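Missing here: one protein chain of the complex. Every other protein chain is in place.
By written order: A and B. Residues from 1 in each chain.
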Amino acid sequence: MQATSVQPNIKIPLWRVRLRLAWKSFKANWKLFVHNPIGVIGLVIILIFALMALSHPILMKYVWEPRVYDPVIGYDMEIFVHPSPPSAQHLLGTDPLGRDIFSQLLYGTRFSFILGISSALISVIINTTIGAVSAYYGGVVDMIFMRLADVVTMLPFIAILVVLSALWEFTGFTLALVYGLLVGFGGNSIVIKSQALSIKVKPYIESARASGGGDWHIIVTHMLPNLLPLSFLFMMFTVTNAVFAEAALSFFGLLNIRMSWGIMINTAQAAGYLLAGSEYLYLLLPAGLAITLLCSAFYMVGRALDEIVNPRLRER
Amino acid sequence: MTEQMLQVKDLTMHYKTSKGEVSAVNNVSFVVEKGQSLGLVGESGCGKTSIAFSLLRLLPDNAEIKGGDIILDGDNITEMDKKELLKVRWKGISMVFQAAMNALNPIFTVGEQIVEAIQVHNQEINVAEATVSVAELFTLVGLDPKLMDRYPHEFSGGMRQRAVIAMALACHPKLIIADEPTTALDVIVQDRILSQLKEIQQRLDMSMIYISHDIAVIAEVSDQIGVMYAGRMAELAKSNEIFKRPIHPYTYALMGAFPSIKGPKKSLTTLPGEPPDLLNPPSGCRFHPRCPRATVQCRQEVPPFIEHNPEHFAACWHPMEVENE
Partner (left out) sequence: MSEKNSLVRVEHLVKKFPVSAGLFKTSKSFIHAVDDISFEIGYGSSLGLVGESGCGKTTTGKLLTRLYDPTSGLIEINDPKVGQVDLATLKGQDLKEFRGRVQIIFQDPYESLNPRRTIFDTVAEPLVVQGMGNITQREEQVSTLLETVGLTPASSFLFRYPHELSGGQRQRVAIARALVVNPSFVVADEPTSMLDVSIRIGVMQLMMELANKMGVSYLYITHDLAVARYMCQRIAVMYIGKIIEKAPTEELLANPLHPYTQALISAVPVPDPEFQRQAIPIKGGVSAPIDPPDQCRFYNRCPFADDFCRDNPHPPLEDKGDGHFVACYKV
């Protein structure tokens, strides 16, 4: 075919090159991301919370006495009246059941992260797959998934969570599983499908087919990488929604969970301290602020990512 | 001596982008006489559409006219404020935008949109009078006036283009700018639209500026041709003159780059390289990296836009002396 072939002069193995390219692209996206102060603030908040979550097991093991500081069963017998306001031993005070609020806050952070990120991952894996497959195959497959999405969207998910709650006690992960499944099969898959549809008609997909690429090859090599930015974006918002949903439902006492931020507020309310006056704010503020801040932080990161992911910036 | 309708002197316009300043239009000068047409030809990024938006003062926020004068029928519109510009736009100059057929609002009928255009610029006219005008405009552009009450999606591509031309004519402007008016259209429809435009121009004794990348289209519709390259005007002359005696090497290369169905099959000239990035344009003459006649002088000094032959302007240190048949 050609008289002289060109040695590519690539002494570096291919995987190294790809790694280098990935790093370069990450740096470029990072630069775009930090342009937006909102995204940076959100990210900083998330990092602080992450540190808090990580610190809890360490504190429990090495610094605190479990009998006193355990977030669920701890009890400080040296203090006569519980709840007690913030003090030297209890930075944020104790709740009506005698448990250290700061410990609860840190434990709740861990819970929220597990809940948020797991449900985000589960829902995103499901709705990206559904979106890609529906868009690619169309026809009956598409119809089934879209009708399923309609049904799932209509499901009274609060009622479902409440009923399931009656059957067993949720951990962060199991709640995330249920929430992730409910969201994953629901409305977001339609949005991803529409993005997938716009990819499906691009000439590079036809080129891949003309070269002999099969369905699997096209979906995995071409569609998914182009869908992942959008999926990642949805992940951020799913975390926000999951954490907030859990907090709201726990507050109403509808979920059977050992300890979370929602449970903290629920405990305060059940003991009658919700509207009891400003000296009991220490019972409500930590959990309330934590919920607000973490949810907002993920939302802010999501908004900042939106500007990177938005196709307008991606092309040309 | 025909009077001058539009005089552009040393127009310079830059865009500010996050990556730097783009010098989109640099020291461009030309004159369009009453009832005459000028064709601006060049490739993407050469500045021809930017000139059009500058003339209409329809620039985005990050664009700025850095210098030069635009004189329309005796009035200097470069310095006009918003209020004064409202009187000029659409009544003095109007424009048929690129891909104009997609610029029609799908939820209003075509007639309604043109009526709106008329009323915005002439507050005293009521709907009934405006509708009569629209019917006249439709006939002028070759559309059946009964189609006024139809929606854009019921029009074909060619018909939509005519509708947009009718809209541009709505306030009887003195000058119309047509930016790639036939690019997305098939050859037969293109031919009809172009001949319609020429007929309208002659009937209304209107001045026109055609913008296109297709030198064949420009050759057919323009009395005068201006060749743009990288934001500067490379050459300006009457159509016959520029084809017979092209001076600028870019003009010469451009003419040789269009295959033709008439005449013997000639070999085509390749131009090495690509049109330059206007964020960092080449020094001196912007064409020098691709020019077969370039010398050190071309790299260092910007050639002045001067009259090489009578009424034939070009910006080149080493003008060609070619005589085509």
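By our rule, a residue touches a chain if its C-beta (ideal position, glycine included) is under 8 Å from a C-beta of that chain, and two chains touch if they have at least 3 such contacts.
These numbers come from a predicted model, not from an experiment.
Undergrad: Given that one chain is not shown, which residue among B:Thr17, B:Asn126 or B:Ser156 touches it?
TA: Final answer for the missing-chain contact: B:Ser156.
Undergrad: Which candidate, B:Asn126, B:Ser260 or B:Asn280, sits in contact with the chain we can't see?
TA: Touching the chain that is not displayed is residue B:Ser260.
Undergrad: Which listed residue (A:Trp23, A:Tyr204 or A:Phe252) would be found touching the missing chain in the intact complex?
TA: From the options A:Trp23, A:Tyr204 or A:Phe252, the contact with the absent chain belongs to A:Tyr204.
Undergrad: Among B:Val22, B:Val110, B:Ile200 or B:Ala219, which residue is in contact with the omitted chain in the full complex?
TA: B:Ala219
Undergrad: Which residue from B:Asp186, B:Asp205 or B:Glu301 sits in contact with the chain not drawn here?
TA: Final answer for the missing-chain contact: B:Asp186.
Undergrad: So that we can see where the missing chain sits, which residues of chain A does it touch?
TA: Residues in contact with the chain left out: 1-2, 5-10, 14, 17, 21, 143, 202-204, 206-214, 217, 221-222, 225-226, 314-316.
Undergrad: Spell out, residue by residue, where the missing chain touches chain B.
TA: 43-44, 156, 158, 186-192, 194-195, 213-217, 219-220, 222, 239-240, 243, 253-255, 257-262, 265, 268-272, 274-275, 290
Everything below uses one rule, namely that only the chains that are shown with their structure count from here on.
Undergrad: Nearest whole angstrom, what separates the Cα centre of chain A from the Cα centre of chain B?
TA: Spacing between the chain centres: roughly 53 Å.
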